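For this depiction, one protein chain was excluded, whereas all remaining protein chains were kept in their positions.
Order of writing sets the labels: A and B. Residues in every chain begin at 1.
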Amino acid sequence: MLFAGIDVGAQSVKAVVFDGEKILGRKLLITEEEAEKAAGEVYHELLSELGLHPGDVERIVATGWGAREVSFADKTSSEQMCAARGARQMFPGARTVLDMGAEGSRAMKLGPDGTLLDFSNNAKCASGTGASIELGALYLKVPIHQMGPLSLAAEGAADVSSTCAVFAESVIISHIHQGESRERIAAGVHRAAATRAAELLNRVGIQEDVIFVGGAALNPGLVKSLQEMIKLPILVPEHPRTVVALGAAIQASIKKAGRKRREDAKSIES
Amino acid sequence: MIDTFAQYTEDRHAAVRKWKERTGKQVYGYFCCVTPEEILFAADILPVRITGTGEPLQLADLHVPPNSCPFARSCLDAGMRGLYDYLDGVVVPNTCDFIFSMEYFWKTLVPRPTKPALIAGVDIRPYVHYINYPEKIVGRDVVPFYVDVLRGFRQDLERSLGRSITDEDLARAITVYNEDKVQMKRMYEMRKSDPPALSGYEAWQIAYAGLMMPKDDHAADLKAYLDDIEGKSRKGAEGVRIYLSGSAMDRVNAEIYKLIEEYGVVVSDDLCVGTRSFWYPLRPQLPPLEAIARRSLGTACPRSTVTAPIPENRWAHIVNTTKEFNVEGAIFYVLKCCDGRLSEIPHLREKLRDELGIPSLVLEGDYTEEGVEQMRGPVEAFIEMLEG
Partner (left out) sequence: MSKEVQVTTKRSRKTLEVARNTWKFIKQDYEEGHEHKRAGKPVVWSCAMVEKELYYAMGLFPYYPEQFAALCAVQRKTPDSEKEAVRFARIAEQAGYSTDLCGYERVGTGYVLNGDLSDAPLGGMAPPDLLVTSSSICDVRLKWFEDMAQRLKVPLFTLDRPERVFDRGIMQYPKAHEVRYYRSQLEDFLNFTTEVTGIKYDPERLRECLEWAHKTNELRLEILELRKAVPSPMGCADGFATMYPGMYCSGTEKAYIYYKALRDEVKAKIQAGKGQIENERFRLLWYGIPTWFNMGIFNYFEPIGGVFAYEPAYNPSPWPPPSNEDPLTEIATRTLSVGTSIGSRVEAILEQCVEYNIAGGVLAYLITCRPVYLPTLEIRRVLQDELGIPSVLIECDLVDERTFSEGQIKTRMDAFAEQILKKLEAGEPLQQRAAGA
């Protein structure tokens, strides 16, 4: 039996097909289409690449902020649950998971058997998310994928506020004016993001193995910064951006997992 | 949902204006469930709870700064915009710092629809009545003190209205309010079953309407409605049983009910619009002002204190409203800058988990509907986590 997971994120949409034990295939599309269309696109393209038909798939679970829009999904499941499941599949010893996407970050705590025990979100703003690194790239006038390598080339780091990403703008600009090197500023931006991520992790309690998933995990500068901060090894899976979609597919393989959205919660008459 | 209640949850101002036109009686607005509204009712006034709009502020933001309770700011904004111009008076108790400031802000900034009546420079028909509600609700002298405060309030009202409010009037009001409590308790009893007979949102609608209707009408309508539900052995939706504790639940904040109930079901609460608005009895064997004082002091508002590290009455209320409802998880929905709740939550969560085995989720709201939508992720995750 085959199961599929679709993760509809803010900047990209991901799909994974899973057979209950291993991953058959994964796909990621950067898209600006609205959720239903994007989900359809990535799902059908993946099936096509794998030589499969929609009828081959037993159940589909959607996750991410656009999950509810995916009309052809059987159920939805939370990003926290999916991140936990996906990370655990890649690393059987996973106990703490950090999922850092473009717009939101969350930390999950897993029990010894992989059950989700607790989670924390960044409540209010862009600090400690991929967005804060993007903003940094914007002010430094550097392509986003160069931020990581730039920071790794630094000796030490400039001080960048970790409390507010918007504050950070004026701080970065004043660093530039004072002749601070772009490497050190980049390192400072990473350190600020890592500080907030560490706070999220500390709220649930950190225990090895610590897994980092989501687009931001591809940033070596951030991984290094975070590792230095929590003083524990950080494991990054191959294809970190599709781990949450994998988790959704795993949820699909569990009969009772996830839920159909109730149509109208307003007043329930019998 | 029956029409009588629905009209209040859909457009409360229109519904109250209609009532006022039809009956020709007076309407007073008030803040918070501690207000001794029984005294207003005894004077043949309809007491209505003041709530906000959830719309962007138009006027209040020039006068009240942003790092403060968004609900109360919105209430003031509504007043300044004239949405409450049908009120003949406003009652402000000393509850939290922000509501206390309404005594000044409402008096100063909201155009008063009634004319003052000046005698020797004293306005005997004030628009805003302030009530010195004690912060510490236990103590040797607190009941006599508060009864004196209420006596003063009654006298101010009598002078304002040009009529007396006798103990018999108060006793009659107490009877009416007690009957409403009976029906409200009955409604909550129906939420103890699995699945509950009505959803949390529906229960909210009923409670909310009650804050703006005469209590005798509300009790009668509710009784008929509950008789009907019982008669049909109605069963509501199933789901993880959630306890909701939070800031004032008006139409904007109540969106959180709808969100939660897409994934679980709200069976009980610690809300001033919920259990705290009716849970405490008015003991008819006491002198009426004392009965009202004790009821008002009993409401276990988070801002109240006792002399003890954990307010026992607060904990007792939470135990009473969770144990029999078979609650599986608690959601704290707190508006930003709500000092009373933000301060109590860290140790309250621990206590809930350690003593009652109830895990909890904390959501910080900004009093907008978009803000509620952003909580979808954590709510879904929390309920999935509880499902195991």
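As a working rule, a contact is a pair of C-beta atoms (placed from the backbone, for glycine too) under 8 Å apart; a residue touches a chain by one contact, two chains touch by 3 or more.
Because the structure is predicted, anything quoted here is derived from the model rather than measured.
**Q** What chains on display are touched by the one that is not shown?
**A** Taking every chain of the complex into account, the missing one touches A, B.
**Q** Of B:Val27, B:Leu57, B:Cys96 or B:Leu222, which one is in contact with the hidden chain?
**A** Residue touching the chain left out of view: B:Cys96.
**Q** Please pick, from B:Leu46, B:Leu157, B:Met187 or B:Ile345, the residue that touches the omitted chain in the full complex.
**A** In the full complex, the listed residue that touches the missing chain is B:Ile345.
**Q** Consider the whole complex, including the chain that is not shown, and state which of B:Ala6, B:Ala237, B:Leu286 or B:Val306 touches that chain.
**A** With B:Ala6, B:Ala237, B:Leu286 or B:Val306 as choices, the missing chain is touched by B:Val306.
**Q** Give the residue, chosen from B:Ala203, B:Cys337 or B:Leu361, that touches the chain omitted from the document.
**A** B:Cys337
**Q** Need a quick check: the contact residues on chain A for the chain that isn't drawn.
**A** Looking at chain A, the ones touching the missing chain are residues 157, 159-164, 167, 170-171, 174, 188, 191-192, 194-195, 199, 202-203, 229.
**Q** Residues of chain B in contact with the chain that isn't shown?
**A** 62-65, 67-68, 94, 96-98, 100-101, 103-105, 107-108, 122-123, 130, 132, 134-136, 139-142, 144-145, 148-149, 302-303, 305-311, 336-337, 339-340, 342-347, 349, 362, 364
Here, only the chains that are shown with their structure count from here on.
**Q** Just curious, how far off is chain B from chain A if you go by their C-alpha centres, in Å?
**A** Whole-Å distance between the two chain centres: 40.
**Q** Where on chain A does chain B make contact in their complex?
**A** 65, 76-81, 104, 106, 115-119, 121, 123-124, 256-259, 261-262, 265-270
**Q** Please give the residue numbers of chain B that touch chain A in the complex, ascending.
**A** Residues of chain B touching chain A: 1, 198-199, 201-202, 205, 232, 234-237, 257-258, 261-263, 364, 377-378, 380-382, 384-385, 387-388.
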